[in-house]
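Heads up, one of the protein chains got dropped from this complex, but the rest are sitting where they should.
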Amino acid sequence: MADTNGGRYGANIEEVAARTMTLFYLFDKSGSMYGEKIGQVNNAMKDIPQIIKEVAESAPNANITVAAATFSTGVEWITPKPQTPDEFINTWRDVQAEGLTSLGAALTSLNEKMSRKAFLGDNPMGYLAPGIIILSDGEPTDDWEKPLAELKKNNWFKNAIKVAFAVGADANKTVLAEVCGTPEAVISIDDPEKIRQYIKFVTAAVSKTGTTSQASSSASPQDVLNQQIQSIDDDKPFVVDIPDVDDSQW
Amino acid sequence: MSDFRNGEKIQLTNGDTITVKQKLGEGGQGAVYKVDYNGKFYALKWYLPNYLKGLKPNYKKFYKNLEHNVTSGSPSNAFLWQKAIAITGKKSKGFGYIMDLRPQNFEEFTKFMKAKVQYDNTKVLINAAINVVEAFQALHRKGLSYQDVSPGNFFIDKTNGDILICDNDNVAPYGENLGVAGTPGYMAPEIILGKDKPNTNTDLFSLSVILFELFFLSHPLEGANCCKYPCLTTAIERELYAEKPVFVMSKTDHSNAPVKGVFSNLINLYPTYPEYLHEAFEKAFGEGLKNVNKRLTERDWLKVLYRLQDDSVVCPYCKETTFASMVKCACCKKTYPIPYKAVLNGFEVVAGNGKYLTDYHLTHGSRKDIKGTFVESKKTAGVFGLKNDSTIVWQVEYPGKPVMTYENGKVVTLIPETVITIGNNKVEIKK
Partner (left out) sequence: MVNLFMHKSRKNKIGKFLTDNISIRGYSHIIANKECQDCSVSWHTDSYSGIIVCDGHGGEKYIRSSKGSAFACEIGKTAIDEFMRSIKRLDKSNYKEQLTVLERHIINNWRKAVEKDFNDNSFENDERFAVLSDSDKNALLKNYVKAYGSTFIAAVLTGKYYFVLKLGDGNANIILSNDTIKTPDEHNAEYDEDGKLKKVLEDEQLEFNVTTSLCQSAADTEFRQIFIETDKTKPVSAIVLTTDGIINCFRSVEAYQSLIKNIYHAYLETENEKEIEKARLELANGLNQLSEKGSGDDLSVAIAIK
């Protein structure tokens, strides 16, 4: 145990403080999520605080906070500001499913919150790269491309570790892959039973990756995370038969 | 000597005057200023006194050469050439010259080598290589040669491969010696060893080095041998580039092979090009090193580069440029359906968007003279046709069918074993 007399360096030791990693959750609560799907989400979110606390214990100098929002016809932030796991336990109320799927509005709102003036404080040195976990089961019903283009300019977003869940057959994996920047970060969930399990797994993985100083070769924290997710091989071969002479095809 | 002040007026030897606007930068040889010459802006390069002193006793020769360059004019558009000479008066304290300002779209070649800038795609890179060879060709046609090829003088437009060669004050009629020190690594071994003066053959060596660096972002003679030393002294340079040069990718001598972790670009990029490009470099830096007659000429290089262009295909999976002759995609390694090719006169042109049949293929004429354009079917992706863009009517024989005629504007569907007769040329479509 080190000698507690700081001596010459006493004042510097006083200045030491923990850095914060914020986990952003965006949940689709549109009408189609009704029943088992939204039930699984609600269930998972009750277990999240404990998982985060366990990860935080092994991260020596990092705090982990949670910010959660739902989107359907509009966007609603459940957390007024990023909260510690204990605060979050008190804030979370089960979510009811109804409405459309305004992914665009959610992305715009996320862009606004991921800034020094809103959720990420005024000192970039105090923050580690955030984690973003999105869950949706259907097609966006609003314009999401422009909001995403704007969001991609946000430095926090650029460096954030991103994961998306595409729940059910109607979920648009391509859109979610665009948001995450790579299809490798999109997890397809066909069986609603798996929603709870996956949310918990990903929460642990994202927060662990973000708070451990991972010195990897060319692998960014996003790559490290992608490796931990199962990737779906999308290998549709191009077949071109010997064509007919068809002057009208030009 | 201190810098020129803004607003200062300097004379040109042709009698006109220029006004200094601002200093743009400074290099080892001189300072560059933006000047106003009759209402238009140009760049003025003014030599540092120390540099001129270092040129003794060839100082006057150097000046005369500048005059000569100004009068004879630029070999081609690829050169940023000297337009007029500037002096400070009858008993001038040194001199300089004016040239066009370098347009914004060009980036330094050295930035490409450090991977700080990238070509938009491989087609652009091949264009740039062709432009470099054609520039050397233009230079030699004028009876000129380089005293000092340096990558710092090359600028490239990353969107289309246009090039601009600057600092041409060291260009002189071959056989001349301006006393300008060359850059080790780019000077032919025989010059470093004092056995010869700058001439067309020594330029061919420099050209092959620049081409290698364009493709592989690394020097062809710098491999394990140069990692042995913490720094390069003149003695080490002599050994590396003149006395004991070894091609880094030599199939027979692996002593100078690239070291992993040190020459990553070369290691990654070399295998993404076809064997015939490798063979060209093997020859240039194998026999061509010491035997000047074995060096690849500009025509030899153009043949290889045109072949790369004709061979190029865009991979439908990763969208990168690969080469049909390599079968699997050079970048993502996937097997993809290779488009059919037009075979004629020893050439093979693979179909694709942006690919053409030109007079070069038909009569060894210009590649800019388009005789046929490959077009993609609007109905089925991956199916290509060849549009007649010439003034002759094509005779087309599809397999098992009677001959049909296709005039200008019509598109021939590409089916293997089809034969298209264009004048005296028999074009076969093959898989």
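Per-chain residue numbering starts at 1, and chain names A and B are given in the order in which the chains are listed.
By definition in this document, a residue touches a chain if its C-beta (ideal position, glycine included) is under 8 Å from a C-beta of that chain, and two chains touch if they have at least 3 such contacts.
Not measured: the values here are computed from a predicted model.
Listed residues B:53, B:114 or B:319: the one in touch with the omitted chain is B:114. Only one residue in the set B:66, B:133 or B:226 touches the chain that does not appear here, and it is B:226. Only one of the listed residues, A:55, A:129 or A:171, touches the absent chain: A:129.
For the chain missing from the display, the contacting residue among B:137, B:265 or B:380 is B:265, taking the whole complex into account. In the full complex, subunit A touches the omitted chain through residues 2-9, 11-13, 15-19, 60-61, 123, 125-126, 128-129, 159, 210, 212-218, 220-221, 227. The chain not shown here touches subunit B at positions 28, 114-115, 224, 226-233, 259-265, 267.
Just so it is clear, only the chains that are shown with their structure count from here on.
Between subunit A and subunit B, the centres computed from C-alpha atoms are 47 Å apart.
Subunit B meets subunit A in the complex at residues 316, 336-337, 375, 377-380, 382-383, 385, 387, 398, 410-411, 413-416. Of all the residues in subunit A, the ones that touch subunit B in their complex are 238-240, 242-250.
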